[in-house]
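The complex appears here minus one protein chain, its other protein chains still in place.
Chain naming follows the written order as A, B and C, and within any one chain the residues start at number 1.
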Amino acid sequence: MDLELALRMCEAAVKQAGREGAKIAVAVVDDGGHLVAFQRMDGAAIAGPVLAPGKAYTSVANRVPTAVLADLTKPGGELAGLPGDRFVCLGGGLPLWSDQGENGRVAGGVGVSGGTVAQDVSCAEAAALVWRTR
Amino acid sequence: MDLELALRMCEAAVKQAGREGAKIAVAVVDDGGHLVAFQRMDGAAIAGPVLAPGKAYTSVANRVPTAVLADLTKPGGELAGLPGDRFVCLGGGLPLWSDQGENGRVAGGVGVSGGTVAQDVSCAEAAALVWRTR
Amino acid sequence: MDLELALRMCEAAVKQAGREGAKIAVAVVDDGGHLVAFQRMDGAAIAGPVLAPGKAYTSVANRVPTAVLADLTKPGGELAGLPGDRFVCLGGGLPLWSDQGENGRVAGGVGVSGGTVAQDVSCAEAAALVWRTR
Partner (left out) sequence: MDLELALRMCEAAVKQAGREGAKIAVAVVDDGGHLVAFQRMDGAAIAGPVLAPGKAYTSVANRVPTAVLADLTKPGGELAGLPGDRFVCLGGGLPLWSDQGENGRVAGGVGVSGGTVAQDVSCAEAAALVWRTR
């Protein structure tokens, strides 16, 4: 992950949010889950600085989209005990793989918060597309 | 948000609690979720200083009544992974909008804790009414 | 400690701050260190909601004015290891004794933040005077 790419990913997420009429915050983290770039749109909620980096970290830490964790952490789910202060198990976080296949290394993650879960996922995917076509 | 108004909101919540026979704590926060005024009635539980400001912050941070989050964070709900140290997802927190419509800016929040959830919501609404008729 | 008295203590601190041209936050806590009343003046810093209750709690928890802890926690001081997330060891917190003499029980505390340390202490003393003459 580098800053120039992370900024382009943020811009793609913000642009997608504009298309959907959502006001979001977006975070891009490196392979250690540490913040590289963050942008919060004007009028986006102050939960974004907590949730967007949290989703990005969580997707790197567990190597899955956070939407998958939202399922796995349902009552009776395999990871029902996971959510807490460290792991934000809501859709909108995506791991970024060093290769197209999932055999690769997780090179970073992106997290989006501020819209509906569907909007957050859509904006995160717009950012991930920039990553995959880098 | 200013202190004079926040105090009147606290008084309205306390008065409503008196009517309902509840002993509550009430917190009013600004648009950054930071405490402006807090009052805990004699005999109200010591959880109030944690939960009332927490509900007020949570309602500002997510721009919805915390009762909505209580639903969304139920098992299987879209935001089931949200509750934690930061977000108190129980009814009794309300965002305060700069305009009557919900197109406005969130200018602050109120949170009440100590009664039943229904009582907490009722007391928070009494405070919010002071805000809306300011 | 009761709410009516705590509110009068807050008012006295705010009034004193007005006299000194300071913008402060004031917190009154019970004998468990738990918040009973809090008021932040218009224009007072957002550190107040952290520091004023922290000073009040710290003065109850250690049964001394926090100004004393500021001294005892100096390098080489007896309590140099005390300051941290729980204990705010800056002047502006005062324990409130159930009796005039210090043989009594600590019945609560007051903490002020937002002015200079001298102003914070002065405002806390104005609140404590209300307590002592209750």
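Definition applied: a residue touches a chain if its C-beta (ideal position, glycine included) is under 8 Å from a C-beta of that chain, and two chains touch if they have at least 3 such contacts.
It should be emphasised that the depicted structure is a prediction, and the values quoted were computed from it without experimental measurement.
Within the whole complex, the absent chain has one touching residue among C:A22, C:A52 or C:C89, and that is C:C89. Against the chain not shown here, chain C presents residues 43, 45-47, 50, 69-70, 73-75, 83-85, 87-91, 117. For chain B, the list of residues touching the undisplayed chain reads 30-34. Panel shows chain A; residues 2-3, 6-7, 14, 25, 30, 32, 34-42, 46, 48-49, 53 of it touch the chain omitted from the view.
Everything that follows uses one rule, which is that only the chains that are shown with their structure count from here on.
Judged by the touch criterion defined above, the protein chains link up one after another in an open path, with no loop closing it.
With centres defined as mean CA coordinates, chain C is found 25 Å away from chain B.
Between chain A and chain B the centroid-to-centroid distance comes to 29 Å (mean Cα coordinates, whole Å). Distance between chain A and chain C, defined via averaged C-alpha coordinates, is recorded as 42 Å. Multi-chain contact residues of chain C, defined as those touching 2 or more other chains: none present.
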